[in-house]
Structures are given as structure tokens and as C-alpha cells.
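Every protein chain but one is kept in place in this view of the complex.
Chains here go by letter, A, B and C, matching the order in which they are written, and residues are numbered from 1 within each.
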Amino acid sequence: MEPVLEVNSLTMDFGGLRAIDQLNLRVMPSEIVALIGPNGAGKTTFFNCITGIYTPSAGDIFLSVNGRRERLNGLKPNRVTQKGIARTFQNIRLFQNMTVLENVMIGRHCRTSSGILGAIFRDRRTRLEEEKVVSDSYKILEKIGLDRFVNELAMNLPYGAQRRLEIARALATEPFLLLLDEPAAGMNQKETQELDELIVNIRDTENISILLIEHDMKLVMRISDRIYVVDYGKKIARGNPLEIQRNPAVIKAYLGEDPDA
Amino acid sequence: MKQSKKWIKGMVLAFMAAIFMFSGSMSWAEDGTIKLGVAGAHSGDLASYGIPSVNAAKLVVKEINANGGVLGKQVELLVEDDACKPEIATNTATKLVSQGVNVVMGHICSGATKAALGIYKDSNIICMSPSATNPALTQSGDYPNFYRTIASDDAQAKLDVDFALNVLKLNKIAVIHDKGDYGKGFAEFAKKFLEESGKAEVVLYEGITPGAVDYSAVVQKIKRSDAQAVIFGGYHPEASKIVTQMRKKRMDTIFISDDGVKDDTFIKVAGEYAQGVYASGPKDSSKNPLNIKAVNAHKEEFKSDPGAFYENAYSAVLAILNAIEKAGSTDYAAVSKALKTEWVETPIGKIKFDERGDAIGAGFSVYQVKDGKYAEVK
Amino acid sequence: MNVRGELKKSFQISAWFMFLTFPILVIRVNTVENVIEWRWYNMAIVGVSTFLGSALWRYLLSVKEKSQRINAASPGNMTSFQKAFSDKRFFYPALFILIGFVISFPFLFSMYQANIMITALIYVMLGLGLNIVVGLAGLLDLGYVAFYAVGAYSYGLLNFHFGLGFWTTLPIAAILAALAGILLGYPVLRLRGDYLAIVTLGFGEIIRLVLENWGEFSHGPSGIANIPRPSLLGIDMTLTQNTIFTYFVMIGLVLFTIFVVNRLQNSRIGRAWIALREDEIACQAMGIDRTRTKLTAFALGATWAGMGGVVFAAKTTFINPASFTIWESVIILCIVVLGGMGSILGVISGALVLTLLPEYLRAFSEYRMLIFGIMLVSMMVFRPEGIIRNVRRTYTFSKE
Partner (left out) sequence: MDWEYFLELLLGGLTRGSIYALIALGYTMVYGIIELINFAHGEIYMIGAFTALIVASVLNYAGMNHVAVAILAMVAAIIYSCAYGFAIEKIAYKPLRNAPRLSALISAIGMSLFLQNYVLLAQTPDFLPFPSLIPDFDFWEPYAHIISSQEIAILATTVSVMILLTVMIKFTIIGKAMRATAQDRIMAALVGVDINRVISVTFVVGSATAAIGGVLIASHVGQINFYIGFIAGIKAFVAAVLGGIGSIPGAVLGSLVLGWTESFFTGYISSDYEDVFAFLFLVLILIFRPSGILGRSETQKV
């Protein structure tokens, strides 16, 4: 089977600083892959390279969907999203002054097409499309469990709900691959548990592959099919949770220093 | 389809009927006063050109009212600000018209005057400006209701150019302007007259940015052009900067300018460097008893010397009120006729108006700064 | 205790202001005539007025702080005004009265009132247009006046050279302004915040300066005169009739603007603008094309300025570059922010306040700009979110 995401020797330099060094990574269809590593290891930079916020200095990024393999290097972020990669952000980046529903509706933007004239004249096609956007978005919120907040402003949501809204918004773009940047950061035990179920649920029902960055090792070990460990931009280990837990390099570089992280 | 067209037609008709019906009833009842509108820049960065005209109007009206008014009626002043902006000037003009003014003294800036004149014209109101010098105002024939007590830019430019060519016998001249309505208008005419004369070459023609902190680059350019003289169209703040910088660079290029520079502030600011500068301005009437009286009245009432266009405004008010007196009413046609036929004594001399609305008798002469004062060049 | 403390504070502030205003308010120098005038009475006025003023100021500030604590922004928290507005029993009669008033306005009041109302309505249009750029898309544009100038000069020049009428020019000017919006928007796509502001300010000035200097094209600083007023089927109208007619033209145009802006705002494109304003990175990550979204905002914002410019030229019958200075952009920006960014009703009230206020302040003649300045500062201090806060649309769903 062809991997959904295939990253070959990706390198990213900032001036003299090498943030990512020759990184290879694969995500297979319907797989949950975790990317872990100490702070500053280059994980978020890796996400930014994939989603087009940064243009990588070297290496290739391929996305394979329905048998078509496309190179993503140098595409603008919105094009990457359109191709089928959605993401969440480590420091929550919701549209604070929009309602929860509208946040999700924004996610539908790239899957809809009505234009200026449609907006002004509200022809039948635009009306139908708009109705569909609203109902689709609502369905997503129901699924994520945020439907009771529909008309709240995003800024007024509790912290855990904001994280979930980020996921809902990303799902609305109909991705094949979902990148989650520390989805459990700042959540309590119960919230993490719920998130855990949510992620697995998304994978199971939607057939979406998931690549996540996470510091909560319990979560990572519970849900990941495979784990990549990076340090100083380099991959130091790869394997299933059990292998990783036993890997001496990982224990030395990461778990050993800070087992609770 | 047909149905809807009919519907639109009906709407339009009903609409027009409403407009005609109501607008008919909006005439203004005569009351016991003659209403004189005074419009111009009374706020903003050009206020200093407008406020003296308000003072002039106040003083004239005060005196005339004390002596029994005009046609036995008291004169009422309606003062409105236009900030020298065309868009505000239309509001000012409609406000004055709505208040039922009989005549208007103003506006100060040519642009604002042009915008307001259409409204006065449609309302049959005579408008006399003390300071709007744009030639088109009288020469285009578009504004039969317009008069002014100041000469137009082209008349002034002609005077300055003739002076440079015939008296000073110059043959290389730089023409500089401040890009403004007044300055550029003046400079364009100066350039045209110079080129038509064939006697002198325009070696430099440039606009400078008003309000800039210095003009050294333009001054260098003048120096390099080898001009014998600069003809400058604009106002005194820029003129004094240019003159000062020229003199500091030890250039003795002759400086000839317009009415906007013939201001005592220019001499004060430029100090010793002002010496020898030529500027055209209204004919010297400082010996005219009416002028002396007007200036003294200002000093007494406002405790300061009158500012720009004070005499012109004073004369304009006198001319307007005199014409109403002679015409026996505020009727548009009668007053127009009186303005064109009746001579009147004013601080700028004995004047009446020609067919186009320019004052006859309010000539210009060239002045030169001598020992800190403008003296008429004979 | 508290009263004494407050009194003491007021005393200090009043003493501070007496010191502050001493040279400029008390001494007047005239270096032309070398006269110095001492005006001690001004100091007394300042002392008393700041004493009272500072007490009031602090009182209002404390009120504001209290209300802020209670009032968290959320769509459920509408002002009483907005609540009344959304109440149908209240809304329809109010709307009816408003329509009646709008229609009868020029007949009830003088031509002057109709005339300044036209000006106000032009600014409503400009405000709504700029609201798309600043309020919705969050692009700080300090050169909006450029498009206004494009509109006004389109009419002035097309009429001068080709004799095109008001109604023909209106759509042409709108298109030209939109094109100008795209043209100016393209190079500044990468800039954000204040850099964008200063570059757009530069563009505004460039347009004005070109109009001023390129006399062969634009008639230079002396402007274009005798621009015809709006016409109706070639009927000859007196000035008063024409003013009334222009008033209704403007009412129509404003209604059209409100209609279109309202629809845009609640559409796919409108949501993209708001998302762009809220977070550019996240917006792109959601698959929104930043370039296109920004350019549509610039273009659609500029369109209204273009049409406003045509009406402006027709109304004043005379245009010159001096009408399109940076102050004009600033005033339009003030309308948007003072009214309430992103809120149509807010922008309308902002425009009415900011254009009618200086006119009605004419009674204070030379003090009016001073009062205007104080107004702006105090409005922002006590109500930084503007007169009317933007309220997000809510949706209702029935649980299945």
C-alpha cells in the first residue's frame, strides 16, 4: 500500500541554524503516527514545512490520495489544505471573534465555490450551498461534541473545547491527513481521555490518517500505531510504542531526562 | 415586463410631482433686514486668509448700521466657514441660501468659490470675493453673478512679466510655483507670457511642495539654471524660505512674486534677506483716507493689524452695500446693474465693475522691499 | 475620606493643567509686531474647568470599568438598543417611522439640511466601503481617499471630454475604482498592520499629487468646474429640486450599498474576510487563498468609494485635488472605528455623527474642530469598541 504522506530527507535551515536535518517519515492510510521529541526538536517546524508555511530548504514531500501522488514542496498553505492536509495549532489559533459554528464554516470554504455575484444575488445554487455548509458544519460539531456551543464566540469557550474546536475546524476541510500539534496540551486527565477517544474515532469512522505531535506520553503510547522520535532536527528512533519505550537512544535523549513529560 | 415599466413611470411621475409641489412652497419671507453672507476659511490651516475678511465685514456693517443701515434697513451678517474646501463650500452656500441671504461676500479660495457659485447662481444671489483670483471665475462667462475686488492671476502675471522684461530687462528667468490653485495658476500665466514675448527664456519651471522643511535642492537647481530672476507663484511662507536659502547660498538672483508674498510677515520672516524682493500687490492706497480709517478701525476693535485681503474685503462690502442702496432694492438685476455703473469710494480706490465682474480701478502695482518695508516701484 | 481623596486628585490635576497651558494659553506673542499679551483669565478658566472635568472623567472611567467587567463580549450580550432592534413588535413600527422620516426629510427641512444630508450619505457609503477593508478584512487602509478621487475624477473627466452623464459614469467609476483597488492592493499583499497603513497612505498621496501635477490630464490644482448635477430623464430642475433629487439618489445608493454589504458580510466571502482579519495563518491553513481574499476586499471596498466620488463630483459641481487629502482618509477611518468596526449599523451612525456634527457645530464656528478632536478622544476612551458593537449572526437548529 502507498503511504498517504511520504517525506524524504527533508531539511530546513534558518540562516545558519539547521532546524530539520534529513528527516524521513511515512504515514500509511488510516494510521495514527506520533512525532515526539524534546522541546525545540523541530517538530512544529516540520509541520510548517508540510503545510506550506515554510518552504523547505531541501527534500521532498509527497501526498498520495486515491492513487495520485503529488509533490507538495513550495505550495502555498491554502493549496496544501485543498490537496487534503489539515492541521491544528500548538498555540490555539481560532478565529476568536467568530462563533463556533462560523469557525467550522470557514473550514468548508475550500470545498465550496460560490463567489461575489452569488453572495449578492443569493441564487438558488448559492442558497443551497450555504444551507449545506451550515448543516455540514453543525454535524461536525455534533460529532466533536461541541453542538451546545454553536452560537458562542470562540474566545468564550473553555480551554478544552477550544482545542476540540480546532480539530472540528480542521475536519471541515475534508482532509485525508490530519496534523495535530499538541492537541492535549493543557488538558486535564478527563479531557485527555475524551480526546483520546475522539482521535481514534476520527480515524476509524472517517478513514483519516493522523500525524500528531504530543508531549503526553500516555496518550501517545495508547493511540499511536507508530512513533517517530526526533531530537535536534534528526530522527533518532522509529517504531511501535513498545519498541520506542525500550529504545536506549530514546530513553537517553528524551524519556531518560524527563520521564514525566 | 410592460407592467413593470408602467409602474416605474408612475413612480417617477409621482416622485417628480412631489418634488415640484414641495419645492414651490419653499420661498423665503422678506423680513426687515438685509442679509449679507460672509463665507470663507475661518478654521483650519488657511484660516489666516479668511478671518480678516470677517473682521472687515463686521466693521463696515457696524458703521453702516450705526448710520441708519441700507435703504433704512439694518444689515445682518451671516458668517459661515468653508475651510477653503469645495465640498464644505457647497454646504456653506446652501446654508446661506436657506437662511435667505441677499448677497454674499466671499469665498476666499478660488476652488471653494467655484463650488459655491453654482448654488448662488441658481438662487440669483450676487457673490463678491475679496481674494479669489482664478481667471476662469470671470473670464469663462459661467458665473454672471460673480464679482471680485482683486485682480485675477493673469493680470498680475502680466504685470510681473512686463516688469521683469521691460523694466529689469531680464532674459533668463526661472518660474517656480507652490503647486497650489493660486500659485500654479499664476505661474502658468507667467510662463505663457514670457514665452509669448520672445524676449526671455524660461530656464526652469518647477513646482515645490508647500510646507516642506527646506528648499535647498530647488535653490541649487535655480543656481545651476543661471537664471537672472525667479518669478514665484505662491504664498509668503514658502517664498521666505526660498529667498532666505538663496541669499544664504550667496545667490543674488532677483526674486519677483505675487500678492501672496506682499505681506509684512514675509519681510519679518525673511529679515535682511527680504531686501530687494519684488512683489506685485494692489495699488498702494495707504494714503487713501478710507484705507487709513479702515486700518485704524481694525486696530481699535481687534487690537491688531489687519491681515491678508482685509482692504479687499472691506471694499467688497462697501461696494455691495452701495450697489444695494443705489439700486433701491436687493433685486438681482438691479444690484448687478448698479455694481457695473455706479462708482464707489473704497479703501482700494474708486471702483466699479466691468461686464465680467472684475473691478475697474483696483489696479496692481509692483513693490520692492526697501529697509524692511514694501515700497511701490514707480 | 474618598471624597477628600478625589478632591485632592482633582486639585492636583487642575494645578497640573494650569501649569501645562500656561505659556500657550496665557501669553500670546506676535513676533510680527513684537507685541506680548498676558491673558491671566485663561488660567482661571483652565483651573476651574479641569477641576470639574477631571472629576467627571474619572467618574466616567470607573463606570466604564465596572460595566466592562459585567459585559463580556458574546452574541447573547446585546445592548438594549440592539435588543429593541431585534424585537419584531418594536422593529416594524420603528422602521415605518424611519422610512417616513427619510422620505419626508427634504420636504420638511431646508435645502441646506438636505444638502448636508447628502454629504452624510456619501460618507455612509464611503464608511461602508472602507468597512469591508478595515472592519471585515482587517487591512488598515489609510489611502482610501484615492478611490474616492478616482471616482470623482472619472466623472469629471469623462463628462468634460466625452459628455458622459451621471448615470453612465456611475458604473464606469465603480469598475475603475475596483481596478485601482486591485492595482494598489497587489503590491502590498505581503505587508501587514502599520506597514500596510503607511504604504496605503503613500498611495493615497501619490494619486493626489499626480492629479495636482499632471495638469494636462487632470486640469491640475485649479480643478474641473461645471460638472453637471445628477439628471433625471433630461428634466430641467431648479437647484432645490435637484438637491432633493440628489438626496433620493443617494438614499437609493446607500440602500443598495447596505443591501450588498450585508449580503457579502454573511456570505462565504464575507466569512473569509473576517477569518483573515482574525488570524492570517490559520485562515490560510483552512484553505483560504489569502491573495484573492485580500484583493476582493480591496476591490469591493474601493467600488463604493468610486461611486461615492461620482456623487461627490456631481453634488459639488467642482473638484480639485485639495478635496482628496489624507485627512479625508482619516475621517473615513474614524467613521468606521467610531461607529463600530464590522457593524453596518455602527458605520452608518458613525458617518452620520462625524459628518453632521461638524455642520451642527457651526454655531461654535472656530471651536468646532477643537470640539471634534475632544469628541474623538473621549469616544474612544469611553467606548473603544465604537458606538454599536458588531454582533455575530446566530443560527438555530432543531435537534433531531
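Quick note on the criterion: a contact is a pair of C-beta atoms (placed from the backbone, for glycine too) under 8 Å apart; a residue touches a chain by one contact, two chains touch by 3 or more.
These figures come from a predicted structure and were not determined experimentally.
Among the residues B:Lys179, B:Lys262 or B:Arg356, only B:Lys179 touches the chain that is left out of the figure.
The chain not shown here is touched by just one of C:Tyr59, C:Tyr92 or C:Tyr367, and that residue is C:Tyr367. Along chain C, the points of touch with the absent chain fall at residues 16-17, 19-21, 23-25, 27-32, 34, 36, 42, 61, 64, 134, 140, 187-188, 190-192, 194-195, 197-199, 201-203, 205-206, 209-210, 213, 281, 326, 330, 333-334, 337-338, 341, 366-367, 369-370, 372-377, 379-381, 384-386. Although one chain is not displayed, chain B still touches it through residues 43, 45, 47-48, 51, 179, 206-209, 211-214, 216-218, 220-221, 224, 236-237, 240-241, 244, 248-250, 265, 268-271, 307.
Everything that follows uses one rule, which is that only the chains that are shown with their structure count from here on.
Centrality by C-alpha centroid: the chain sitting nearest the overall protein C-alpha mean is C. Distance between chain A and chain C, defined via averaged C-alpha coordinates, is recorded as 42 Å. If you average the Cα atoms of chain B and of chain C, the two centres end up 32 Å apart. Chain centres here are Cα means. That of chain A falls 71 Å from that of chain B.
For chain A, the set of residues that touch two or more other chains is empty.
Not a single residue in chain B touches at least two other chains. Residue ranges of chain B in contact with chain C, taken from their complex: 12, 15-16, 18-20, 22-23, 26, 42-44, 47, 79-81, 84-87, 89-91, 94-95, 97-99, 110-111, 114-115, 118-119, 122-123, 134, 136, 140, 142, 179-181, 184-185, 188, 207, 264-265, 268, 304-305. Across the complex, chain C meets chain A through its residues 72-76, 260, 263-264, 267-272, 274-275, 278-279, 281-290, 296, 300, 392-395, 397. Partner chain B is touched in their complex by these residues of chain C: 30-33, 35, 106-107, 110-113, 115-116, 119, 212-213, 215, 220-223, 225-226, 232-233, 235, 237-241, 243-245, 248, 312, 315-320, 322-323, 359, 362, 365-366, 368-369.
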